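With one protein chain withheld, the remaining protein chains of the complex are depicted in position.
Every chain is named by a letter (A, B and C) in the order it is written, and numbering of its residues begins at 1.
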C-alpha cells in the first residue's frame, strides 16, 4: 500500500487538532469586567496555544520527514499510526486543562503532569512507529540514505526521554515544566542542529 | 469518475470525526473540586474516546483497503458513501452520550443501545457500499485479485452481525457491550487473522 | 492555475461543514429526565442533521461533477468559489436554528425561512460559479462533451428556483418546507433522472 492516503489522513488529523486549539481560548464574558483586563488575565490560554501549536507543528514536520523515507505501509504500521494520532488528537484537551488550571493552587501540578505525560506518550508512539518501519529497513525506500535513516533512529530515543524529563520537572515546578517545553520547541526550530531533531 | 476525490472527501470526514471526539472529553470546572479527582471521575470519557477512536481508525483502514480495489465510482456509489459518512459522522454524538450516561442508573441501557445501533448501521452502510461495487465486479479494477475481492465480500456479513450482537448484549449489560466492542477493536488489530477483518 | 488545489480546499470546507453538523445535535442534560425521552424529544435535531447532511453531500457530488469539466481556474473563479463556500459553511448554523426553533410557535417560520434562504443563496452562488466557467467555454476542458456542459447549464436554473419555492412554502407551513427539501434531496438521489440534477 502506498503512503499517500496515510499521509493525507494524518495531515487531516494534524491540521484539525492544531486548529481546534483555538477553541480552547475562551471568549471573555460580555459583562465580566473590562475586555482588556479579561484578555490579559487569560495569558495561560495564549501560552498553551503557542506551545501546543508549535509542538504539533514540529510533530507534523517530523512526520513529514519520516514518511519521505518510507516506501509503503502495511497493516501494522497503519494501526500504530492510528494510536499515534490518538495521542496527537488528545493534545487540545490537555492543553485546555493547562490553560484552565495552571494558576489554580493545588491543581497546577496535575495539569502540567497530564500535559507532559500526553506529550511523552505521543513521542513514544512516534518512536515505535519509526522503529517498526526502520527495523531491518522493513518499509524503507530502497534508495533512502542509510546514514539519514540511522540518524533519525538515533534521534528518537532522546526525544521521548526529554519529554519524560520535562514531565518530571512538573512535579517540582509546573511552570518550569511548561517553560522547558516551550524552550525545547523554539530550540528545535533553530537550523543546523542535528540533535535538536530529538525534541520532536 | 476516478476514486481520488471521493477518497479525499471521505478521509476529510474520517479525520474530522475522529478529531472531534476529543471535544466530547470535557474540561473539568475550575471550582468543582480537586482536578485529579475530577479527571479520574470522568473515566467513561476516556474509554469512549479510546473505543470510538479505534473504531473510526479501523473503518478508515478498511475503507482504504476496499477503495484500493475499486477502479472508478459512479453516482450511486457516491450517494451510498454519503450515507455511510453520515453514520460515521454521527459517532462523536453517540460517543458523548455514552460518556455522559454510562454511569447513570436507568439511562445506561439506552446510551449503550444507541451507540451499538449507530455502529451497526455504519457497518450495514459499509457492507452495502462494498456489495454495490463488487456485485458482478461492477466498479472493481480489472487487475484486482478475485480471491481478495471475494474474501472482503465474505468478511463483511459477520461484521454487521457482530455489531448487532454487541448491541443486543447492551440490553443485558451496557458495560459488557462496550467491553465487547473495545475487545473486538483490539482483536481486530492483531496481525494475520483473516476473519478478524469482519470487525470493521 | 490547475483545479487541484481549489478542489482540495473546497473538499476540506465541505468535509468540515458536513461533520460540524453533528455538533448541533446536543447531548441531553444528565438530570433532565429519562435519556430515552430526551433523545426522542429532540427529533428535529436528527431531521435537520439528515436533511443538511444530504444537501451538503449532494452539493459535494455536484461540485465534483462540475469541476471535472473544468480545465483551469482563474482569480475570479476562485473568489466566486470563496463566496459559494461562505454560504455552504453557514449551513450548520441555520441547521441548528431549525433544530432549536422548528417547534417554537411564532419562531418556526423565521427559522424555516432562514434555512431556505441560505440554501437558495448557496444555489445562486453555485449557479454563478458554473455560468462564469461555462460562458463561452471560458474555463471548460477542450475535450468536454458540449451536450453535457449545456445539460449542466440548463439544469442549474431550476435548482435555484426550486430552493426559492421551498423557501416560499415556509411562509405558509415551515414543516412542509422542510419536507419538500428532504423529499427533493431523496428524489435527487434516484438514478437516471436527468432533470433531478436541478435539486443540487
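Convention: a contact is a pair of C-beta atoms (placed from the backbone, for glycine too) under 8 Å apart; a residue touches a chain by one contact, two chains touch by 3 or more.
Bear in mind the structure is a predicted one, so any value in this text is a computation, not a measurement.
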So which of C:89, C:140 or C:175 would be touching the chain we can't see? C:89
Of A:16, A:97 or A:184, the residue in touch with the unshown chain: A:16
Give the residue, chosen from C:114, C:129 or C:178, that touches the chain omitted from the document. C:114
Identified contact with the non-displayed chain, of A:60, A:84, A:101 or A:156: A:60
Where subunit C meets the chain that is not shown, the residues are 1, 5-6, 8-9, 12-13, 15-17, 20, 23-24, 75-76, 78-79, 82, 85-86, 89-90, 92-93, 96-97, 100-101, 104, 106-107, 110-111, 114
In the complete complex, the non-displayed chain touches which residues of subunit A? 7-8, 11-12, 14-16, 18-23, 25, 27-28, 30, 34-36, 39, 49-50, 53-54, 57-58, 60-61, 64-65, 68, 189, 191
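Just so we're on the same page, only the chains that are shown with their structure count from here on.
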Chain whose averaged C-alpha position falls nearest the assembly-wide average: B
Intercentroid distance (Cα basis), subunit C paired with subunit B, Å: 26
List, in ascending order, every residue of subunit C touching at least 2 other chains. none
